Each structure stands twice: as structure tokens, then as C-alpha cells.
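All protein chains but one are shown at their positions in the complex.
To keep things simple, chains are lettered A and B as they appear, and every chain counts its residues starting from 1.
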Amino acid sequence: MKKRRLYVRSIILFVLLAAVAYTLYANFTKDNTMKVAVGEKAPDFVLTDMNGQKHRLSDYKGQGVFLNFWGTWCKPCETEMPYINNQYHQYKEKGIEVLAVDIKESNVAVTKFAERHSLDFPIMIDRDEQVMTEYGIDPLPATFLIDKNGVVVKYHTGQLTEKEAKDFMEQIKP
Amino acid sequence: MKDVKCECGHVNPHGTVLCEACGKVLDEQEKDKNLLDMRYEGSARRSITYNKTIIDKIWNFFSSVKVGVWLIIVTLIASAIGTILPQEMYIPPVMPAEQYYQDQYGWFGKLYYQLGFHNLFSSWWYLVLIASIGVSLVICSLDRVIPLYKALKAQRVTRHEGFLKRQRVFGITKNAQTAATLPLLKQKLEAKRYHVREENGDLLAEKNRFSRWGPYINHIGLIIFLIGAMLRFIPGMYVDKVLWVREGETKVVPETNGKYYITNNKFILQIYDKNKDDQVFGEAIERAGNIPKNYQSNVTLYKAEGNTVAGEKPKLKKLKDFGIRVNEPLTFEGFSLYQVDYKLNELNKMSFALTDKATGKSFGDLTVNLNNPDTKYNLGKGYSVELLSYFPDFEFGKDGEPTTKSRIPNNPAFVFKMRTPDKPKGETSFVAIKQTIEPFGNNKYKLKFRGIATNNVSGLTVRKDNTLWAIILGGIIFMIGVIQGMYWNHRRIWIQNKSGEVWVAAHTNKNWYGIKREIEAVLADTGLQMPYDQLQRQQNEIEKEEA
Partner (left out) sequence: MVSLSSNLLLIAFILYLCATLFFGGAINSKKGQVEKTNINKWGGIAVILTVAGFISQLGFFILRWIASGHAPVSNMFEFTTFFGMALVGAFLIIFAIYRTALLGLFTMPVAVLVIAYASMFPRDITPLIPALKSYWLYIHVTTAAIGEGILAVSFAAGLIYLVKMIDQNRASKRTFWLEVVMFGLITTLGFVFVSSAFSLADYHEKFNWVDKNNNPAEVEYTMPALTGPHKGELLTKGAFEPILEVPALINAKKLNTVIWSFGGGVVLYGLLRLILRKRVAASLKPFVKNINTDLVDEISYRSVLIGFPVFTLGALIFAMIWAQVAWTRFWGWDPKEVWALITWLFYAAFLHLRLSKGWHGEKSAWLAVIGFVIIMFNLVAVNLVIAGLHSYAGS
């Protein structure tokens, strides 16, 4: 009788404690829960680059994809673009594709920007923010690293250094 | 920890104050009192009786009403402090919160921020307080409702003398003819909706016992409500997104997995007009100036058909046209779109005329779409304009180069190349609002500003809340519980023969005034005397002594 009571009490207290602990944990991690989490499959998308060529993410299966979201007006984006371009040249042959998605800007602005920084990787414009919404991105620049199986390996916001860009490429080398 | 056997034969759990069956006082301390403490029927509150393991100690801590009340008071005070200055979520996002509080409220603001009150309601310790109240609700209720249920179920009609004597309402009638009056009493009590039980010529009339369960039911409601609040933290249960849509623009609704799209056809802002609206508002409008009348976004909702991948143009099927207003959200499949914000007159288009500076002669107009401008504008007869660069939100960068602050066309600037039959190589002109720069010397031609077109932007909130069912259910159960517990009261009247006298005693959990009036009506014309309110008699005596 006494023992049973102890069991019942222990179970009730444990359930209550677990619920409270989970709530507290969830409350503190809610700010960094991403829509597209690391370890999950990256949502597919199709965009047309400035040369009129279509890029579908799922077509790059077997290759690592360095997916960068940016804007011409965004200073850190502007800083990191040349680094990414350099690394692109290094890793292009090793099976890595860079896809740079501009958020909702004009063709003129994006083309000029690409010319000014002589960027060679495919640049595309997410005109109605579909891809941005799908990936749940807020601050730019944002970089997703997607491995050869189409799984997100890393998510990074903020400006990259050249070394980081290189490390990132290294991480998704097939 | 032995159970206690009462002289009436009923076996009570250890710690029982009043025998569950006959009401005999089992606790020595209680015997000295003139009136019984009838809370929880004098049943054994389990938690008090054991205090052995750490589990028992935690249990007993939360089982105490005193602790519960303290938790409520602390929460109350903390909440009050949280309203002294606006919470972080309500301050304008002009600067970091830390700076804002100091800047606006001085040292007090700084202290407020440092102590974490700027974000009190999602701070860990506030959550712990609320959670502790929840735990206290569960344990307090469990600890009380079970013994109370058992005690009320075990009660017998015939009660111990000590029990009756110590009821607040109690009286003795000597030489009464009970046998004759019993049926009449019974009938009268039943007419008052009492449930009457009879044993050995003793009566127990009882009604509204269910009101005793009110507190526990409302606690269940609160617990369900708190569970609902907790569910929000589970991913996917709660969506809170902002969606800005320009007039004429079609956008995917976030969090719908690309299934729903929305077009903003028009944003409407209406202000009360002294002359057009009801005259009674005249003075108020004069005093306050602009009083908004309506914020409305006329939208069309679409559903994407087939499986399209983000970035592809989806095939859209129109579902409905709707005017989203404040208080009238657009609802579909668990989602709601609310009108929450707007931006008026965002630049949309700008027109220019290619003009000869000297003669002022115009060679045709061009209109630039500021959100996605074309690069070539052919004006015919060998006149054309090419857009070389575009800065939607123009400023000069640190290096003196023109740049843009954002992608919103707040302050558009352009670099145009104007080609004319006499200048086939073209002239370059930098055009911004109210300024033109000619970087390569004097031009013959210029682009003369002709006009602008603006449109409005609607700020909508996208909301999905899968926790609402628990919140609503909890609210309903809580209300049922409080009403059941507060608008009814559990009344019992004992009319019993004790050695040739008739003893009348009564108990209610509240509203003594009501039960006394009821007893008066029942006892009228039965020869039984109206019992006394012992509490009042005590008080009257005290007052008499004082006077």
C-alpha cells in the first residue's frame, strides 16, 4: 500500500517534471529552430539563372551544393561574394556547385553586380520569394551546405571569410 | 500508520479528524473546539500523514495550499513589475533593447533591463512560476478530492453527538413529538429539493453535493489550459509569420508548403470624415484629428494545383476573393490571415521624357517599373534609352560609389544611356530624385522627370494555432467548475433523536444566510425550534461584554 503510493507519486511527479522541462527547453531553443533543419532533406526548387538556364536542386544529386541567399544591397553579401567565387573555381572540378539566390531584386541590379564582381557561378533571382519562404530565411546572407545526398549539412548566417568558404566547400566535397 | 476504527465500527484512514461515517471527533485537539472545522469533511489529507522519502517531501510541498497561494502572490507581483515599462516586444525596433531602455528611461530602464524584466513573460523563472502553479494545482487537487469523495460517500445518517453539537447551526428541542412530524419534515425538505435519507427515525437532508466538486473541475480546466499553452512549443503547432504583399503582387503564404497563394488587389485606408460620417462624431473628429475608420486588404486566395517545386510558376486555382479587415481575418484550412500593418504610397513606377536640353523638345516617354525595371526602352525613330544601373534605395557609399540600402524603392536612382540619331554612341546620365549627374561631361539630352505611380503594401500576419482546442476546452471546463462551485452550495441538515430530544444541526460550505432561511421555512409549524447560529451567538456575547 505504502509502496504503491510512492510509485504513483513518483510517476505523477516525473510526468509533471518532464512536461515542465520540455517546455523550458523548447522555449529557449525556439529562436534557433530552423524551418529547414540540419540533417533534413533540402527542399527542392527550380530557378532560372541570369543566362536563362534552369537549375533544379534535385538535379545536383551526387554533387555538393553551396546554396547562398543574398542581395545586392547587403554589404556582408558583397564582401563574401568574391571569396565564394574564388573557392568556386577551386572546387568546381571536385563536384561542387554554387547556387546564389538573390531575393527579389531587378535583373539590372543583379546583372550589374555580377559583372562588377565578375562572378562566374550561376546566379538566380527568387522573384516572388517562394524559395526564401520555403527555406524560412530571415537575415541575409544565409548559406546552406547540401551534401551529395541532398541533405542539409550546415546552415550559416552572416558574412563568410575566405577560409570559412573554403572549409564549407571541403565539408560537402562528394 | 494504523487505520483508526471508530466506535461506530467504521474504519478510517490514519490522520482522519472526523469519522467518515458518524462524524465522531477522532482528533484530540479538535475535541477542545466549540465548532468543527468542516473543510474537506475532516478527512485525512494523505500528504500530511507520510513524510518519509524525498518524493513525499516534494509532494507535500506542492500539496500545501499555503505554498499555492504564495506562488500566486509571487506571480502576481512579478507580473505587476513586468508592466512598469513596456516589454521588449512592444518597443520600437529603432535600436538594441539594451540601449533603448537606458536611453528612454535612464538608470531605472538600465536596471530593469539588467534584471531581465524587459522580457519577463518568457523568462525561465516566470515560466517556472507558472509551471509550479500548474504542479500545485494537480497535486493539491488530487490530495483533497479523493479523501473528500470517500468521506462524503461513507457518511451515515445518524451522527455522533459531538459532531452535531459542534456544527455552526445547531439547536435542541425538548419534548418534541418526532414520530408525527417526521413525514411532514421529510415532505417539506423534499419540496426544497433536498435528498432525504432516513435511518432509525433520524433524518439527513442533503442537496447540491456536486458543488463540492466545482473547485476540482475548475482546476482540471486550468490544467488543460496550461497543457494547451505548453503545446505551442511543439514544432508545427503554432505559426506566427508576417507577410508583406504589394498591391498587384502574388505571393506564397508562408508555412503552407507552397500550397496557398495570395494576391493583394488593393489596400484601403479610410479615415472618418466630419462631413460625410454621422454628425454626432463631429466634435470627437475635430478634437482628435484623423481617426481611422477601416484598414482593409482586398485579396484573392489561390490554391496551387499539382506538385510544383518552389521557384516554378504554380498552376493556381482561385478559391475566393476576400476583404481582410481588422477583426475579420481570412481563414482557410487552419490558417488565418490578419490585417495588421500597411505602408502607403510606396514608389512603384517612374516616368521620364527624353528631352533636348536646349530646345525642350521631347522625343517620347518611358516608364520604369521600379520593382523590376526593363533594361531597354525603344522610343522609335532611332531614339532609345538603356538602363545601365539601378539603385532602388540609393545612397553614396563610403568610397563615393552609388549603392543601395535595400531592395525597396524608397529613393530610386538610375544610370541611363540615351541613344539618339545624332549621338549614336549615346550619352550617360545618372538620374536620382531631384538630381541629375552627367559623369562624362555635358550632355545634349536629358531625361525629364514626368511623374510617379505609387502603390500600397499590406502587412498581414499569418497565423495557425493548433493549440486552440485545448485552450477553449480548458476555458469551458474552468467556467463550468467555477459556476458549479460558486453558484450552488452544498447544504446538509441533520434532524436526529438523541435521548428524547430532537437535535437539529446544519452545515453549508457557503451562504449561511441562505441555509438559515431555508431551515426556518422547513421547521415552521413542526413544533421544532429554530437552531442557533453558534458563531453569531459567540460574537454577540463578545460585543455585549465590550459594551
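Here is the rule we go by: contacts are C-beta pairs under 8 Å (C-beta built on N, C-alpha and C of every residue); 3 or more make two chains touch, one makes a residue touch a chain.
Worth saying up front: this structure is predicted, and the values here are computed from it rather than measured.
Would you list the chains present here that the left-out chain is in contact with?
So, taking every chain into account, the missing one touches B.
Which residue from B:D37, B:E305 or B:E541 sits in contact with the chain not drawn here?
B:D37
From the list B:W59, B:F233, B:Y260 or B:Y295, pick the residue that touches the absent chain.
Checking the options B:W59, B:F233, B:Y260 or B:Y295, the one contacting the hidden chain is B:Y295.
Considering the complete complex, identify which of B:S336, B:S362 or B:N497 is in touch with the unshown chain.
Residue touching the absent chain, from the options given: B:S336.
Which of B:I285, B:A432 or B:L473 sits in contact with the chain that's absent?
Once the missing chain is taken into account, the touching residue is B:I285.
For the chain that got dropped from the picture, name the residues of chain B it touches.
Residues touching the hidden chain, for chain B, are 37, 39, 65-66, 68-69, 72-73, 75-76, 79-80, 82-84, 86-87, 89-90, 104-106, 121, 215, 240, 272, 277-278, 280-281, 283-285, 287-288, 291-295, 325-327, 329, 336, 338, 340, 461, 463, 465, 468, 471, 475, 478-479, 482-483, 486-487, 510-513, 533, 535-536, 539.
Here is the rule we go by: only the chains that are shown with their structure count from here on.
Between chain A and chain B, what's the gap in Å when you average each chain's C-alpha atoms?
Each chain reduced to its C-alpha mean, chain A and chain B end up 35 Å apart.
Can you tell me which positions in chain B touch chain A when the two form their complex?
That would be residues 1, 46, 50, 53, 55-56, 58-59, 122, 124, 127-128, 131, 134-135, 138-139, 142, 227, 230, 233-235, 249-252, 254, 258, 309-312, 371-373, 375, 387-393, 403-407 of chain B.
Using the touch definition from the top, list the residues of chain A that touch chain B in their complex.
Within the complex, chain A contacts chain B at residues 2, 5-6, 9-10, 12-13, 16, 19-20, 22-24, 26-28, 30, 33, 43-47, 56, 71-73, 103-109, 112, 126-131, 133-134, 136.
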